[in-house]
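Complex shown without one protein chain; remaining protein chains in place.
Think of it as A, B and C in the order they're written, each chain with its own count starting at 1.
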Amino acid sequence: MTTTPAFEPNAPTPGTGTSWRERLWPRGGSGSGENLRLLALIILAYIVIVTFQSPDFLSLASLFDLIRTGSALTIVALGVLVVMVTGGIDVSFLANAILSAWIATALSNALGIDSLAFALTIAIGIGTFVGLVNGLIIYLFSLPTLITTLAMQGVLQGVLMVFLGARPITAGFMPSSLRDFGTSVLFEIPAGPGFTGLSVFAIPLVIVIVLTWYLLNRTPIGRASYALGSNPLGAVRSGVEVLKINLVVYGYAGALSGLTGLMMVSEIRLVNPVSLVGNELIVLAAVVIGGAKLTGGTGSVGGVVLGMALITLLSNTLVTLGLSASWNRFFIGAAMVAIAAISHYRAKQRNLKLLNFQDV
Amino acid sequence: MAELIRLEGLSKRYIATQALDHVDLSIAAGEVLCIAGTNGSGKSTLMKCICGAEEPDSGNIVFDGHAYKRLSPSQAMRLGIQIIYQDLAIFPDLTVAENIAFHEIQHRKGLWLDWKACRKTAEDALASLGAKLPLDARLGDLSFGAKQTTAIARALTQECRLLIMDEPTSALPARDVEQLLTMVRRLKERGISVIFVSHKLDEVFEIADRIYVLRDGKEVGEYAPADIDVSELGFLMTGVRVVAGKSDEVKADAPVLLEVRDLQRDGQYRDLSFALRAGEVLGFAGLTGSGRTETALSLFGLNPAKSGRVLVDGAELRITSPQDAVRAGIVLVSEDRASQGLFGRKPIRMNIASSIYERIKGALSLISSDKEATIGDEWVTKVRVKTPSASEPVQSLSGGNQQKVVLAKWLATEPKILILDNPTAGIDVGSKAEIHEIVQTLAREGCGVIMISDDLDELAMSCSRVLVFRTGRIVEEFSGPEITSGRIAATIRQDD
Amino acid sequence: QPKKFEIVMCAKQEGISWFDDMRTGVEDFAKDFGVNAYQIAPETGDPAKQAQMVESLIAKNVDAILVVPNDPKSMEPVLQKAKDAGIVIVSHEAKSLAGTADYDVEAFKNEDFGALMFDKLAKAMNGEGKFVAIVGALTMETHMQWFNAGMEHIKADYPEMEFVLSEPIEDNNDEKTALDKVNEVLKRYPDLKGIVGCSVSGTSMAALAVEKLRRKDIAVVGLGLPSINGPYLEDGYQNVALCWRPADAGYASAFVAYKLLNGETVEAGMDLKRPGYDSVTIEDGVVYGDATLILTAENWKDYKF
Partner (left out) sequence: MADTTPSHVAPSSKRPGWQARLNEEFLAEVVLYGIAAIVLALIALRLGGAFFNSTNLVSVLEQVPEFALFSLAMAIAMITGGIDLSVIAVADLSAIFAAYIMTNPSIVDVLGPGGAIALATIVALGASALMGLFNGIIIARFGVPALVTTLGTMLLYFGLASGLTGGVGITGMPSAFTDILTLKLGPIPVSFCGLAVLFVLASFYIRNSLFGKTLYLYGDNKVAALFTGLPINRAIIISYALSGLLAGAAGLIMLARFNSMKVGFGDTFLLQAILVAVLAGMDPYGGRGRLLNVLAAVLLLQCVENAFTIEGLSPYAKKMIWGGLLLIFMALNFFVRRIVRRSLTRAALRAG
């Protein structure tokens, strides 16, 4: 039997390339590669503008700053990405982060254990547990994920404030290992009259980037997550165990929330139980700017990193540009609407040509 | 031959319908069993019970001598039962290779996915089917045939002892069907049993070792293909004798309803010129990709042509949206009724009335629910939709009845020009005849009908004129007695 | 038996230590005077929610409402409504409400506090060099009053000092924002010599950023709490912290309301039974105490809030 042209792609198919590499940096095709290029271009242009204003900006020190300020949220954003790949969404992550961080710190104090490893274990453990609960109830009652995690956000804050009676833990009462974690550097380089260093946060950041990439691209669960987001019914019929995926995906996002929580409190040396919550939308914005679709099946680690880099850059150069912070949200919003509009519009046009009317 | 699977007294009830009623059935290794039955007779439900997607209310599934009350999807898969659904469980965002090697990826051991091995698996699976596909293309960008080949190839990557195909051909054009049947024969040679469900009875006769007939969830009987013929099978399925009727001649002086001149859209079709008269059923024949659906969508305002003219009742029209088309009296019963034609969770009557809201709206654009109900009930009776009530959600209907709802929805608009894109794909012989009857009645009342179909017999029977499309052009026109499926087939395939 | 008065403090926000301390003051007052006094607050600093809470208190017909408004102006209508319903209103940290509320209670005159704060900064910088200031937001009345009074003081008495930005930095009272902004400023102005914070978050994060650079030569002065800023004072990365005790402010506000409920008048020189409020002054409906607390490495451990 010979092959028939009917099995050929409709047009020279874009988006060919080894799929694994594609997930980190997709080349064209379903639009995500285009999206990443667009994003990289915007970041470059922005860096040029800032450098024009302040020539010192183009330096290793700026990169170090970017890593220090952006790493915690990038980590949690990668967790959100993993959830979004399956077609879900999680908005309870920051409530989870502060809950985990508070319990970890309070427990360290109560037991008199001054060890970063202990605090990390507790925080990540609690974060994972909360994530697993999310995944479980979403699966059991087949609930819409946005609403469930939104409700969960309220429950977590309530648990923290009412049941645990959480009160801020200030620098003086923080285990010193945790206090130091936020300020430690891997190495230092001279900068101005002082010096600047590469924050230790670079280590968890790199680990999580690699781990997330590995999870999404090199494990059965990761591939099944893309499958689930791509065609939920089909995935179930192909024997994908949705419960298992939900648990792994929400558990992983929860674990990263715990890690992020601990990083954030150690960075500011204050465990404030009412902080963090409310910044979820910025993280979601980063993930979406990075090209993940809410309907699932798409999204890449590289996209999230770039998306978060752009948002961190936008808010961290306002003083340098002499702009009032009031305009910060405006720029993030404008970037988000523009990027989303361009990439979705192109995808829509492409699909209409293929007579696919799904995103009318 | 050794028995592979036996069903004993399988029953399944949905709220209002007894979908399966004590079904007994047995399949031997390497046997191709075709299941025939009208829409809603319970074929898909039976398949779902075997592969674990549905839980039977009572009865046993005996596989390899072990009896199971029910199977879970993964359990069924482990036993070697693979199913290819009508709507294919493929993943548009993954590549072809990943889709094919999906099970291998899911069950691999070790820490690192061996991408090369996966590609090899995919290549081998495709080769054993004699097919070739771009392994790294995103599957969502490929044609339906490619998706189906991918799905079959995937089923073969696992130990497969029973392959269930639920209406694999209803969305495939003739040439791909042949390829599919060849694949099935290869599987059979390898000792794999196949359950094949199809409404295209000629295929059933071509491929089946045994035909199992189901009616209203009950077994009618098992037959060897040699013992019965197509019309006998149709009778067994429906309980009535279906007599094919021929369309009427159209008077040459009937007014021209639609005239298309030099219509063109790059990459899809070009130089299209034809006319449609009142009372005429005009057939479009051709292969997939020959541009028929594209043309239909253009006339319906969803795929605007780049150049050319469309005249309705002699007046030139620019149709850029379905609203324009409906207003001009052009309606389209599209290929994919589930996703393009129906609001699954909404009541039948709302589905039917949805097309004429514009017309029945009163002051302030209000729509009286009484009017909606009256219209819905009226059409449910007229096209004889099988349902307990017109307020049932339309997704509870079987395929044929859903298609009737789509037809009713458009007939309610009293269209001047009705375009049907494969209107009877996946529809049983009984309903098919009813749909054909509706179409003929409509033509007799002065409506112009364009019928796109991959079923050449259907074209030959229903049409007074047939245009043959090849690579985006009209290459031939047949009319009256010239129209035979053989001649059309020959023209379609020229210089192939 | 006389009616047990119900006095409710509606604070800015639940769950922050500042208002937790204030709650202890309100509850102490309840114990001392045998009234039903307690504190509520919305979960976020949304003025809309705070106004709703006051609405509910009006419907409950409490005797007195004490309020630390998130946005004084937005509370005016609802407080007026409360007053029309015969409820005693005492505000805190909202001088602009003095006309609406029966009295506004302040720990000190903001002008004095601001001048004192910036004077401490100037002293720490030896009267010369570049500095920046941080406020919660440019729209925060109190912070801006401190900043403006402080700047005037600097202009008048320390001509060698240079404010390098056109306006103070905003941190939205969020530590992470404050830290990122301070870092950015320190990078932009390597020769910066001082940072003054009008928000607790701003001051503490300035100290933290300076500690990271191990630059004890940069002066950090500003609003601070013993629990938060203590360690920085201890380690020498913050020079001076100024504040007032929220518990005392809560106690004093409740006291003023109690006096009014009992039909007594509030007059200058009276004693509200709390340190710094032992002889208050009154000006245009505002009750001023003299309750500034100056925290240093030596004394911060004496306070527990």
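Methods note: contacts are C-beta pairs under 8 Å (C-beta built on N, C-alpha and C of every residue); 3 or more make two chains touch, one makes a residue touch a chain.
In this text the structure is predicted, and so the values were computed from the model without any measurement.
Here the chain not displayed is in touch, across the complete complex, with A, B, C.
Within the complete assembly, B:366 is the residue of B:252, B:315 or B:366 that touches the hidden chain. The missing chain, though absent from the display, is touched by one residue of B:7, B:33, B:305 or B:433; that residue is B:433.
Contact with the chain not shown here comes from a single listed residue; of B:231, B:340 or B:479, that residue is B:340. Although one chain is not displayed, its contacts with chain B can still be listed: residues 13-16, 57, 238-245, 302, 321-323, 325-326, 331-332, 334, 339-346, 350, 354-355, 357-358, 361, 364-369, 377, 380-381, 384-393, 409, 430, 433-434, 436-437, 440. Mapped onto chain A, contacts with the missing chain fall at residues 89, 137, 140-144, 146-148, 150-155, 157-162, 281, 284-285, 288, 293-295, 324, 326-334, 336-337, 340-341, 344-345, 347-348, 357-360. One chain of the complex is left out; on chain C, the residues touching it are 8, 14-15, 38, 40-44, 46-49, 51-53, 55-61, 71, 73-78, 137-139, 170.
Following the convention adopted for this analysis, only the chains that are shown with their structure count from here on.
Central chain assignment: A. Criterion: smallest distance from chain C-alpha mean to the mean of all protein C-alpha atoms. In this assembly, the C-alpha centroid of chain A lies 36 Å from the C-alpha centroid of chain C.
For the pair chain B and chain C, the distance between mean C-alpha positions equals 73 Å. Contacts with at least two other chains are made by no residue of chain C.
Across the interface of their complex, chain A is touched by residues 13-17, 20, 43-44, 138, 165-167, 169-170, 172, 174-176, 179-181, 183-185, 187-188, 190-191, 204-205, 208, 211-215, 225, 227-228, 230-232, 234 of chain C. Considering their complex, residues 53, 73-74, 77, 83, 85, 87-95, 97-98, 102-103, 105-108, 111-113, 115, 130-134, 136-138, 140-143, 145-146, 149, 154, 173, 175-176, 179, 182, 267, 287-289, 293-294, 297, 302-303, 340 of chain B touch chain A.
Interface residues of chain A facing chain C in the complex, by the touch rule stated above, are 54, 56, 61-62, 65, 68-69, 157, 161, 166-168, 170-173, 183, 191-196, 264, 267-270, 272-275, 278, 315-320, 322, 324-325.
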